[in-house]
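Data block below; observations after.
Just one protein chain is left out here, and the rest sit where they should.
This part shows chain A:
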Amino acid sequence: MKKLILKSVLYFLLILIVLEVLVRVFHLAKDTPTRFLDESKVEKWVPNQKGFSVTGNRKQNFSEYHINQSGYNSYREFTPTDDKIEIALVGDSFIEGFHQNYYNSIGKKIENSIPDIEVYEYGYAGYDFADQLHLVNAYKEQFDKIDQIILGIKFSNDLNRGKYEVVMGRLALESPMNKLLKKSKLLVYCKSIGILDPPQRLMYRLMNVLRPNPKKRELNKQELLQIKKEKETKYLANFNSLINEYGYDKNRFTLLLDSKITSPFFLSYLNENGFNYIDFSVYFSNSNKSTTLIYDRHWNNHGRELIAKAISKYLIEKPYLKKND
């Protein structure tokens, strides 16, 4: 029996090593850039990193990223001046676009359709509205030179807080332990395809084995409606609190949203108070092709084309571009 156990352990270790090698050779696991908190308390990627993002098992989606000097995934450096026409796209992972080659991003697509402009993509996974306005405010000098700032917003996700605070949970991903674990590409791959979910769930179950399980009560329609209303009011209050704190230039700032998943209550507030927004829902619903990756909810190339089209159409009407015509 001793022999069986010893040999099994030995084979297990050897196979792990071979798998680690194979995962690296075939580049099955994603590379993850390192993040940091800069002097203005803006969370971003450490500048000048390159790597490949992989989604799904068997490399279903494989794309290259490039973190520029400013700490964002983009093919260009962000050097706003008063003479050029610059557009800033600020948002979460959808704008960050690790699911596309960095030279085929939404910004690049906009630049292709409108020559002579530069699009700066300040995308970072997890950025909500507070993160976005804090970034714009922290780099006020730069952003003041940018002609148009487009802020991607998802009403149900991005207005959970009315005040900016550093999200420590995301930065904890840079802990020495996490960094060490990320060194094993096999582990990164296994995590990304969900093989490690059952052991994680088991650990969680074991850790909570003595805790009483709070009984969940089914909510009725009335209660659900009440909760929805309360949330909408809270989100709107957060929106106002943030724009009051950081300021919001209605001429230069534009929201990018999907009206189909945005509360009508919020939309009418925007309309009544003169907030500009680009609604890309029409483009998506008119499309007969899928707009998202199949194994991931992020926009695919077609989806990004449509977003770029919606933004370009909005920008082309702007006076600074009309002058050029």
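Rule of thumb we're sticking to: contacts are C-beta pairs under 8 Å (C-beta built on N, C-alpha and C of every residue); 3 or more make two chains touch, one makes a residue touch a chain; residues count from 1.
Assume contacts and distances are computed from a predicted model.
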Given the options "ABC transporter ATP-binding protein", "D-alanyl-lipoteichoic acid acyltransferase DltB, MBOAT superfamily", "Pyruvate, water dikinase" or "DNA 3'-5' helicase", which would UniProt use as the protein name of the unshown chain? "D-alanyl-lipoteichoic acid acyltransferase DltB, MBOAT superfamily"
For the chain not shown, which residue from A:G169, A:P198, A:P264 or A:P319 touches it across the whole complex? A:P198
Full-complex contact with the absent chain, from A:Y189, A:Y235, A:Y283 or A:Y314: A:Y189
Chain A, residues in touch with the chain not shown (by the definition above): 1, 3-4, 7-8, 11, 14-15, 18-19, 22-23, 28, 56-58, 60, 189-190, 193-195, 197-199, 202, 293-295
